[in-house]
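In this view, the complex is presented without one of its protein chains, the others remaining in place.
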């Protein structure tokens, strides 16, 4: 298929490369054009503007946050202004439920189609085509882009016909991941202050009851205190928890654990954590307990 | 080997049966003698008193709580008064760090040996020999009882030479399990109020990032709202979180998520949950959000 | 002086009446014109538009929330478009720190002056001229409107030359008031379930250590369970805690008690509390404890 791809950061670069590898024609656009160069070497075409990336069957966006997606999609020279009728905007960024709802309405008004397709996985998973993609949208639109989604992820899960539902699920997933960090951080602080070796403890957990990828990844990071360079920077984690809480507020769902995570992330940022991985919140319980940093 | 087994509740009955199945001679004692009958049919010998169960190489205890273990082990006619010098008390109950420390001292004073060996797993895992056993104690004592532990669990993990360390790890593990319930409960409340099907949501989670036994077990229970009959009753869960917090208090480790779990369990009990599984705390976020019970 | 007054709700009506009573010329505007009638009978002049209320030395706004103030002040036909150069906008609404900052910039650009003057007190205090006014703004502008502020409050406290500082203090004050409700609610649940009479308990507290107006007001409401009609509706309380948390987030200040209050207010609203006073959050601890409603 003929697709555009907007946003070539750590995540987007890997995803676009996998679209190319699957044989699709990919026209790439990034605000900073240099980031497109490795992809051009792999056969991508360069677009000089958002509009120029909107001439195929579909256009992907993989951007940092709501303002970036809003500007690219809804701005005067954005996707809604240029995408052909019937073509599909596949939005992979982690954005708010509210913006997803606005995008759905704007594309419908422009007779375009909109599929919400946020992804789970860090940059290495994007590069290795191991992303998990949560999808919501009108079934025919989803069917149209399924070959593209299959090219970038290990698994595509359709959760709803209503696009914002996928964003809600994605935000809930990041909440669950952060909850793992908090719970591991508290447990490690407890047993470490009680004399148990933290590496052995994490090994015990992740080889038995908690033999899940997320516990292995974050348990290892926490046991080693390896928060830099960040796989997912703390400010972006703070943003995602904020968006989860914003969705919860709109839906009137009290989430005390999410509130605790928000406060942890604020403390991390207030104490100089801007350049750390968001999992560094898991070191705060040990700090509160007067332990040397884990 | 020749062993005693004290405490034939849902957990202990399965463990004692597996010791028998592995060819050991097992003398069983339970306060309510009828519970011993199925084991006698499998070849166990009946003990009429704690003392009578203390005549072999080792004696296991698998009892409900601190007071029960204290009475059986430290009472005037208890294990410390009757176990032969050099024999081993293998304590599998989930008890406080403080009591474990007292037991270690009392057995040392009586020239007996003490191995702390709390287990992870629900009654079905005990019956199926799928328990995970966390062990701490003097290495020679641990070595002496390893064949016995191998007979009751799928895996034995030695964490420390200091017996209370195993109890601390066990309590931290139950804390981590309860944290899973809380996080799943909040996430389900959020997405369910946002229109996502909770069964499909749990299926999505547990087939991807959260493909761990504990998420599958509790995710399934929560999606179905199946809290009765209890696999692990709420009052026992409340006790375990209380013991984790008591250990944390002694060690001066603030654990805000553990505090949240304590409050959830108190709310559950205050609202009539005595006969429910402890995972029913995961339904409280939905209740707070005004959703019909999940 | 010659002043305009925009926003004649429960609070604004009392404030405007006190300006009239102090001998000022007051031109009033309200979206629903009927609300102006009692004031016209007291000598006010009616304005048919926001612009018509902007012809004097100063204009007050006392509106429900950020969107209302934004529309009235920054809209195409709003205050910034019509207020004479050098005249003062006195903003008494409880608004966000961020909006206050935008208002300060917009008025400066239009060569108007802006004084932030949020008030503490419920409608009865507004009517009785017992409001406490927290003021921030350029000193000359504050001096210019001091006679007006003296007419509506029992006390005017200048806290800063930077207008948003007053809004921050106001939001922090509402947080402190809500914290009183939560703490009283938990304490009452505890002692009531322990057999102590809640009226006698509140009387004890408020006649000794907690002999402050806020404890008397809310202690009485809580002891009697008198949450309707609302003096300050729960949705507005939820908004204020949200604004306090938004300011805290921008400043990177973790506030776990504010987070707890946010969750309480969401629970109240989710469970049907839209028409109740915000102090009804103080009844939630008793509900959680399985007590009949207090």
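Labels A, B and C are assigned to the chains in the order they are written; within every chain, residues are numbered from 1.
The definition used in the following text is that a residue touches a chain if its C-beta (ideal position, glycine included) is under 8 Å from a C-beta of that chain, and two chains touch if they have at least 3 such contacts.
Quantities reported herein were computed from a predicted structural model and do not represent experimental measurements.
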Option from C:97, C:149 or C:266 whose C-beta touches the chain left out: C:97
Residue, one of B:12, B:233, B:256 or B:282, that touches the chain absent here: B:256
Absent-chain interface as seen on chain B, which is shown: 242, 248-249, 252-256, 259-260, 262-264, 266-267, 269-270
Chain not shown, touching residues in chain C: 97, 120, 132, 134, 155, 157, 159-160, 162, 164-165, 168-169, 172-173, 175-177, 179-180, 182-184, 186-187, 189-191, 193-196, 200-201, 204-205, 208-215, 244, 247-248, 251-258, 260, 285, 288-290
Interface with the undisplayed chain - residues on chain A: 256, 263, 266-267, 270-272, 288-290
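Keep this in mind: only the chains that are shown with their structure count from here on.
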Top chain pair, ranked by how many C-beta pairs fall in contact: A-B
Distance-to-centre winner among chains (Cα means, whole assembly as reference): A
Fraction-based call for chain C against chain B, same above half, different below: same
Interchain centroid distance [CA atoms averaged], chain B/chain C, Å: 53
Junction residues of chain B - those touching two or more other chains: 256, 288-290
